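Note that one protein chain of the assembly has been removed; the remaining protein chains are unaltered in position.
After this line comes chain A, so read on.
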Amino acid sequence: MLKLKNVGKVYEGKVAYRALTNIDLEVEKGEFVAIMGPSGSGKTTLLNIISTIDAPTTGSVTIEGKNPHALKKNDLAKFRRRELGFVFQDFNLLHTLTVEENIVLPLTLEGARVKEMKEKAARIANTLGIASILGKRTYEISGGQAQRVAIARAMIHEPKLLLADEPTGNLDSKASKDVMEMLASINEKEKTSLLMVTHDPQAASYSDRVVFIRDGKFHSEIYRGESRQAFYQKIIDMLSLMGGDDGDLSSVRV
């Protein structure tokens, strides 16, 4: 459903900087893909290009056969609103709104009926275990709750592709585990395709496939077998091979 062909990105400036080179990537419908790599390897740039926040310099991106970068501004807005969902490292909830209002925001922009929005919000809040905090403001809830709210917001309009940028980056291990289990179950139940950028091998081990990139280039990929534990070990090994220590990938800085 998502297809990247020869995607490259060059940041113009006094010294032009090549962030991505010839990336080819395909994500099947219902697949959960994690992208890993050291700091500065171009992970976030790649995600930004897929999420239409940034435009590629070369190559093409197609989502469900459509090239979102070729869409007109208004169509692009509608495309994002209907087909894509986003989860960020720092949650990016609007602090002027309550939890519930944050969750229904994509539907509000679409102009859905209030009753329908209420129902959907209640349902998804139940699934994610945040029903009790729907009336609260964003500064009254914990980080783990905030990320679940962000996931609810990203999921409420049933997007075809969910994009997550370091969703566990600001969470402790317990909250990380909860959030990842939630994402995995959404992926499984709703058949939503999921693309996640992460540093965290624990988080990555929930995916079906991990793609490693380094210095803006495709490095390798590994598939998950039967056991998540074994997959986790493989990821750790791959990271060490790429030059990082087990828990610390920041030794390779550009």
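One rule holds for everything that comes next: a contact is a pair of C-beta atoms (placed from the backbone, for glycine too) under 8 Å apart; a residue touches a chain by one contact, two chains touch by 3 or more; residues count from 1.
In this section, contacts and distances are computed from a predicted model.
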(message) For the chain not present in this complex, what protein name does its UniProt entry give, out of "PTS system, fructose subfamily, IIC component", "Cytochrome oxidase maturation protein Cbb3", "ABC transporter permease" or "Choline dehydrogenase"?
(response) "ABC transporter permease"
(request) Touching the absent chain in the whole complex: find that residue among A:P106, A:G144 or A:G216. (result) A:P106
(message) Just to verify: which one of A:F32, A:F86 or A:Y206 makes contact with the chain not shown?
(response) A:F86
(request) Considering the whole complex rather than only what is displayed, give the residues of chain A touching the chain that is not shown. (result) 48, 51-55, 73-74, 77-82, 84, 86, 92, 94-97, 100-101, 104-106, 108-111, 114, 117, 137, 153
